[in-house]
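Let me begin by presenting the structure, written as structure tokens, before commenting on it.
Removed from the display is one protein chain of the complex; every other protein chain stays in position.
Coming up: chain A.
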Amino acid sequence: MATLRRKSILISLIILIIGVSLVFLAKQSYKVESRAFSALHDSPTPNPTIIVSNAVQETIMDSPDGKMTLKMESQQQGDYVEYSFYTSSKSVPTKQYIFSKKEIVSDSISIPYNTWSPNNSYLFLKESTPVVNDYYVFFASGKNFTDNSQYLDIQELFAQRVTGYTILDVTGWAAPNLLIVNTKANQGERKVSFWFNVASKTFTQLGTYFY
């Protein structure tokens, strides 16, 4: 009698353990990753190829809703390349001047794929040099920021406000005024994403890495 009772309890326990394990394993396959740190390399942001010659080269990037256009004109002049940027809307095609800069041929400026903010208020450009990449945020209307600056220099602001990390890439916009800045810790291999808030010029460290 006692043996039979012990046997039945044992069998019940075994069935219970197997069942709970099955449920747990099944749920694992649908586990939602709410915090993702990735060792994967970022997908490269495609940059338009710039063939620099004496002729004026044009590169265009439309906003995701198709309503605005950013145009880059580049022209080689000896050892330098002159870059100029203009915006226009599809409804009113008049060019709005944004920015221009002369770069030595070893450096370049490009339009990132995700240059336009979701509401078309801002855009950002990437300046590539052999030493470091920099990123500049502009009003799409061409107006200046509150401190009268023509643009916000992301590397400069990051160096002033954040320590311990190096910018790897600025990939695009998480929201109408939040730029995604991917970084790497100066000590170790940890990758961290920040939001740069264009309105407040502040950086917010995130728990999720945007890869």
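What we mean here is this: contacts are C-beta pairs under 8 Å (C-beta built on N, C-alpha and C of every residue); 3 or more make two chains touch, one makes a residue touch a chain; residues count from 1.
What we mean here is this: contacts and distances are computed from a predicted model.
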Since a chain is absent, check the UniProt entry for it and pick the matching name: "L,D-TPase catalytic domain-containing protein", "GntR family transcriptional regulator", "Neutral metalloproteinase" or "cytochrome-c oxidase". "L,D-TPase catalytic domain-containing protein"
Could you tell me which of A:116, A:136, A:165 or A:196 touches the chain that is not displayed? A:116
Out of A:87, A:110 or A:177, only one touches the absent chain, namely A:177
Go through chain A and note every residue touching the omitted chain. 4-5, 8, 11-12, 15-16, 19, 22-23, 26-27, 30, 32-34, 36, 42-43, 45-46, 62, 64-66, 113-114, 116-119, 171-178, 180, 208, 210-211
